[in-house]
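Take this structure first; my questions come after.
The complex appears here without one of its protein chains, the remainder shown in place.
Now for chain A:
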């Protein structure tokens, strides 16, 4: 197979040097503006269509009546061009096709987006390119087509190996179909196939959950994502539970499911590198990891979110950006303006730090001192959290660690991170305000 032309390796060194230089400059400068962002970003591409509505999903998705994929494709590429330019990034570190059901898109569309990206920025040959796939829409031949278009990692929404549960979730595939897809994917993307499972379903027992997971662990590749079902307002599952026709999953039971799953995965050599993500043989998702490390990312497609500095406008602060939700309106905007950005919110330095804290602690490594320093050069983790009584209490309870490596959750703490974050966010705000008061 001929490598597509965009897979040109480029000197990583240059980029690294640029980063180091930027960091050094920052140290010498005063507090404003924040440190220059590295000139790279991850790219998220949202495919907004599904064949069928799942009963638990409140994502931005549409069941298309007549889908003009060609227009969709040209809009995605157009928006990618515009936003990459706007961000002035020179390198796209990874690409993720999410949805919706992006495996319903044609491999042509995937290839077109990747080509555009590699024309506008550097996309390394080994850069991670993930596609979310649904078992039914991803037969062997289609999967091969995606691989040929440049996809090198697959994330399969298996969700459950119990057909009754799959029906409850409103999935349009059976457990056997899911396993068939997994089988094919492993052949095409060895070591780079991930599976998603959902737990905490109404009526699900701890033993049935553990049984399903056990079965999957015999067959899966090196990456597993486990998501607790969140009942989202507006979904049919939410309504059924609300009306009492389905039982509410008990907190204690769900906690037990999570705990037993973590242990089972640990026992077979998986590293829990994030709250819901497990990998062995180093098969971490670099794309998702970049979210949790607070890196820049560009989002294209209807409803996609982004976090980047629009440097082409001469800005220096990061923005939270959301694209227009509804596909037809989004397309119109892209055609008219080159992009469909609906909302831009400038993030203050403190807000960026809050995100870094909240996201970083989701990982097993947590936030290292070096990592933190990239975002807050003048205020170390020790300065921020070292003298707080409440943080100390959390440490004493064995939930949190602050040491020479950095700040991170313990095994026990990771499961209750959201409780820890309330204390930490308040402390962060406090330290930040104290610092500002001190300076003025």
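As a convention for this text, contacts are C-beta pairs under 8 Å (C-beta built on N, C-alpha and C of every residue); 3 or more make two chains touch, one makes a residue touch a chain; residues count from 1.
Definition applied: contacts and distances are computed from a predicted model.
S.K.: So which of "Protein crumbs-like protein 1", "Lys-63-specific deubiquitinase BRCC36", "INAR1 protein" or "T-complex protein 1 subunit epsilon" is the UniProt name of the chain that got left out?
M.R.: Per the UniProt record, that chain is "Protein crumbs-like protein 1".
S.K.: In the whole complex, not just what's shown, which of A:107, A:303 or A:340 touches the removed chain?
M.R.: Answering carefully, the residue with contact to the hidden chain is A:303.
S.K.: For the full complex, which residue in A:186, A:362 or A:408 touches the chain that was left out?
M.R.: Checking the options A:186, A:362 or A:408, the one contacting the hidden chain is A:362.
S.K.: Using the touch definition up top, pick the residue from A:242, A:281 or A:419 that touches the left-out chain.
M.R.: A:419
S.K.: With the full complex in mind, choose from A:110, A:195, A:275 or A:367 the residue touching the hidden chain.
M.R.: Once the missing chain is taken into account, the touching residue is A:275.
S.K.: Kindly note down the residues of chain A that lie in touch with the hidden chain.
M.R.: 44, 59-60, 98, 226-230, 251-252, 254-256, 258-259, 275-276, 288, 291-292, 297, 299, 303-307, 320, 322, 351, 354-355, 358-359, 362, 393-394, 397, 399, 414-423, 425-426, 429
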